[in-house]
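Removed: one protein chain of the complex. Kept in place: all other protein chains.
Naming follows writing order (A, B and C), and every chain is counted from residue 1.
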Amino acid sequence: MSTRLLKAFSSNFAHPSFAIGFCVSLILVAFALLSLVWTPHATDIVNVANRFAAPFGNHWFGTDFFGRDILSMLMAGALTSLRVAVLAVAIGMVIGVPLGLLAAGHGGWLERLILRFNDFVFAFPAIITAIIITTLFGPSAINAMIAIGIFNIPVFARVARGGALSIWTLDYVDAARLSGLRVWQISVRHVLPNILSLLIVQATIQLSLGILAEAGLSYIGLGTQPPETSLGLMLKEAQSFFLAYPMQAIWPGVTIIAFVMGLNLMGDGLRDQMDPKLSKAGGMNVTG
Amino acid sequence: MVGYLIQRLLGVALTLLVAAALIFFLLDVLPGDPARFMLGINASDESLAALRQQLGLDQPAIIRFGQWLTGLMTGDLGMSASQRAPIAELILDRMQLSLPLAFGALVLSTLIGLPLGIFAAQHQGKPGDAGLMGLAQIGIAIPNFWFAMLLVVVFAVTLKWLPPGGFVPWAENPTAAFRALILPTIALALPQAAILARVMRTSLVDVARQDFIRTARAKGLSKSQALWRHGVRNALLPVLTIMGLQFAFLIAGTIIVENVFYLPGLGRLIFTAISARDLFVVRSALLVLVGLVVIIMFLVDLLYALVDPRLKKRATQ
Amino acid sequence: MSLAKLEQLTVRFGDREVLSRLDLEIQPGAQVGLVGESGSGKSLTALTLMNLLPERAEVFGEIGFSFDQRTKIDAAQLGEDLNFPYRGAQIGMVFQEPMTALNPLMRTGDQIGEVLALHRPENNTKAHIEALLAEVDLPAHMRTRYPHELSGGQRQRVGLAMALAGEPALLIADEPTSALDMITQRGVIDLIKRIARERKMALLFISHDLGAVAALCDQIYVLEKGKLVEHGPSQAILQSPQQAYTKRLVAAAKPTPRPAFTRTKNTTPLLQVNGLTRQFRQRRWLWQRPSPVTAVDAATFELHAGETLGLVGPSGCGKTSLSRMIAGLDPAQAGEVHFDGHRFGHKQGSMPRAARREISMVFQDPFGSFDPRMRMRDALFEPLHLMPELSAEQWQERVTEAIERVGLSTDMLGRYPHAFSGGQRQRLAIARAMVLKPKLMILDEPVSALDVSIRGDVLALLHDLQEKFGMAYLFISHDLDVVRTVTDRVMVMDHGQIVERGKVDDVFDRPQAEITKKLLDARLTILG
Partner (left out) sequence: DELRLGLVLEPPHLDPTAGAAAAIDEVVYANLFEGLTRIDQNGAVQPSLATDWTISDDGTRYEFTLKEGVTFHDGTSFDAEDVKFSLDRARAEDSVNAQKGIFAPITKVEVLAPNKIAIEIANPQGNFLFNLGRGDAVIVAPESAETNQTNPVGTGPFKFVDWQQGSKVILEKNPDYVGDDVYLDRAIFTFISDPNAAQNAMLAGELDGFANFPAPETLEIFEADPRFNVVVGSTEGETILATNNKAEPFNDLRVRQAIAHVIDRQAIIDGAMFGYGTPIGTHFAPHHPYYVDLLDTYPRDLERAKALLAEAGYADGFKATLKLPPPTYARRGGQILAAQLREIGIDLELINVEWAQWLEDVFTNKDYDLTIVSHVEPFDIGIYANPDYYFQYDNKAFQDLIATLNVVTDDAEREKLAQDAQRILSEDAVNGYLFQLAKTGVWDARLSGMWPNSPVEGNDLTQVKWAE
């Protein structure tokens, strides 16, 4: 992690919304990761006799329609949502960032081609990609992840290119060129480290969008499928019980909101601390 | 101007062509036999073959792609395999819902989001700003289907002010059609409004720091006069870009919201068609959605060119 | 009776006091200069008079105006809530940045009209706007232009017209010319001078350029870190400054004396530039055909080994573009370069790698020329990749030598760029440029971003290095005095063409080209 980001990080704790966002995100991530090794109850047993148990007894948050422990389900669900969002961001970054760097570094026809490609992919909202993938391979969390990931590609390409373009105008890049470095070497040695914080901010925002998108896709049946669980799927499953057992829908809903808000607040805080010129250069940020 | 328009339109057309090819060839390799689905479990092989031929499924893919493209130009998309109605008609029929819904939400979110964003920017750092932006954070974080569900429970099931869903064609009863769209539009628009409010605020706060606002104040304008007369228009430029991108999200949102309100929109058409393996409908409807997004982005570009006299390289960035 | 008066004005941001007990007085029709180093509080003083201080500022003291009637304002009341009718009407202001001070989406005429509508509604006519434009030497049709369609000087004139539209009794100009090139700068200053005289307007002129202040003002206030150190009539302050701070400012404003050169004559051409041309395709509107801007138009010249060749010209004449082509950073559209046995250029293709190590460059901005995320050591090692034949120890030796040459020590190299001062960075930039021991070094305004006091040191260092290693310099500057100090021969560029060349003294003492004369005339010195 770059020093500027670290600095932004520490100085940001004075910034209350960043501190809150960071803590909330950290707690939820820890909560999700914990489910890998431990959950209060198993999530794959069905115990119908114990369905809709009230909270605060044996089950802190009660049980769902299959008699599963809601807290355990939330943990496992948060993990799925997080995994989908994180991998989608990874897809977006791994493909998008090099494209953006290449566009900025190479210029000319290649840049135009990449921009066209970006516009093209932008025309396919994640849901449409998900529809196509699902039609081909059936619904699953992986499909949701790929669909969201594909949508993330132009987002990161755009941010990376915008940031890189402003770096490329700086004298130290010219100095590096005078030192005989090639375009890709400059991109890796000088451009990438200097736009990293920009990318990290964008990543937190895309993470929060990814969690929301996963929820939406699961809701219409294109995402996570039972017996796996995700926050979105829990919400969907809880919907028909909403009038009788509202808490079923409240828990996952609140978890999603907390997660998304936490990540957004954190991203905002980081952005506030960063060089304003840099973030203005490329930031395509749908959530503001 | 004309040359530029033609050039951009060609770009749009090319994008759509590539999109069409992508959708067609992806869906063409799909497993699943529409004929079998239509005829059900006990259908005989002869009836299957008969139906397949009737649907033109026995021709090579490239020819069918050509036929589809021609169909797209002439508006004759052929017959739906599962619903036995002209696809163009099916899609047009659904558009009378999906388009007002998406555009209604766009307009509503603009009408709500921009003024709130401006208000927050004007009161930057004060309680009003903090409160609004807190609300906006929540608005952004709420899954729209969940919000939609809450709206239904409150306004339809409990208060019975508005229908919980369903749609009546405009031609039949415009008031009922309008009433049916109110809750879905709100469900779609509010989260988007939250986003727009934030973008508008950020943008305006940014602009407010710029020198020309100080110049305007030096002329004798008050702070809010300067913001309104000089700030808002400048701040709108980045907001416009975001609004173009938001449209893609709105389209996606309509598909989700249609589900909550059992609205017969394009999304529902696609889902029914998918479960019926009716690729003819799926691909055309998908292309319509993609086309809408592309065209809106194009219009935003044009608008940008009209609003911003500088327009140096903006459009390409 | 003074027109405007600040008494014991104090401004604080949190616990940082940025203006302390400042007293300042402007008589009707007087021309007052306010000078001081960057950050000394000049702009805040002006903003206080305009009641435009940032909201976070805490203000104490008193402000008095006597425009229509006398008013006295308790400075603590300044702010949005204060009824302050003078802004734009009795006090006009021109700001520093011509590029950003105008609303980009509004025609200039409308921006001027806005002031009229606010303060002189009876004058809000096309004719009056055109008259105002004429007053600032702009043609009437500029009324319908957008700011981006104007040059910097033109924009600054529009800003001036706006400030004048309300017919103010006091005009505040906050560094109105420092973002402009010399010739334009001179034009604007002359314009302000003329208008102030014609309108019998009081003027508060803020600048760190003593030359400009000397040309305009009859009284000078000197600020240092928020405190008034000295004030009085211009001539007195400039000729016999009392305070050390003022003395330093005055000394720095005088040209650096030329060091004595003991340079061996060398006539073998190291660099031969033939018809080098650079065009930029620029389109104003997306749908317009890109119209090429010729930044460098068939430049032809020679540079001998070990010599210093100066390149001067007004801003935008193509100096940087030319040097970048020679350094191989940008492609040329025509022409070629012969350098040390290598040929490159339009037909020959890009610069061969072997030539790369013989040319290096020092950039103007000491802050932008180092990657903020790279340790200084790595930055200095970077050019050595062009010398893979050297061993690691030899690399180390080269870097150590370069560092010591520029007067710094190797133990600083673990730091990141932000931990160095501007002067140090420029030395490091020179060190980086010389680790390869190139035959040619291009210096693109190497000192203009530096504080006046450091300039001399850096120039001396450059001179030193040349004596030691015998490399040639292509020295670019718009500061004629600096060029005169360091170069042997000089070329003058205008609109992409080299219009005049020759021995420094010949060119400067007997200028032939129009542009050279203009450049020389535009110089403002405190002695002049």
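Operating definition for what follows: contacts are C-beta pairs under 8 Å (C-beta built on N, C-alpha and C of every residue); 3 or more make two chains touch, one makes a residue touch a chain.
Keep in mind that what you see is a predicted model, and the values were worked out from it rather than measured.
Looking at the complete complex, one finds that the omitted chain is in touch with A, B.
When you scan B:A88, B:A102 or B:A276 for touch with the missing chain, the hit is B:A276. The missing chain, though absent from the display, is touched by one residue of B:K219, B:R268 or B:R283; that residue is B:R268. Counting the whole complex, the residues of subunit B in touch with the unshown chain are 31-34, 36-44, 46-47, 50-51, 82-85, 90, 93-94, 149, 152-153, 156-157, 160, 163-169, 259-265, 268-269, 272, 274-277.
Along subunit A, the points of touch with the absent chain fall at residues 44-46, 48-49, 51, 65-67, 138-139, 225-227, 239-244.
Going forward, only the chains that are shown with their structure count from here on.
Subunit A and subunit B have CA centres that are 22 Å apart.
A separation of 49 Å divides the Cα centre of subunit B from that of subunit C. Of all residues in subunit C, those touching subunit B in their complex are 50, 52, 80, 85, 87-89, 92-93, 95, 97, 100-106, 114-115, 118-119, 146, 148, 159, 162-163, 166, 284-287.
Here subunit B touches subunit A in the complex through residues 11, 15, 18-19, 23, 26-27, 29-30, 136-138, 140-146, 149, 153, 157, 195, 198-199, 201-202, 206, 241-242, 245-246, 248-249, 251-252, 255-256, 259, 267, 270-271, 274, 279, 282, 286, 289-290, 293-294, 297, 316-317, going by the rule given at the top. The touching residues of subunit B, when paired with subunit C in their complex, are 1-5, 7, 210-212, 214-223, 229-230, 233-234, 305, 307-312, 315.
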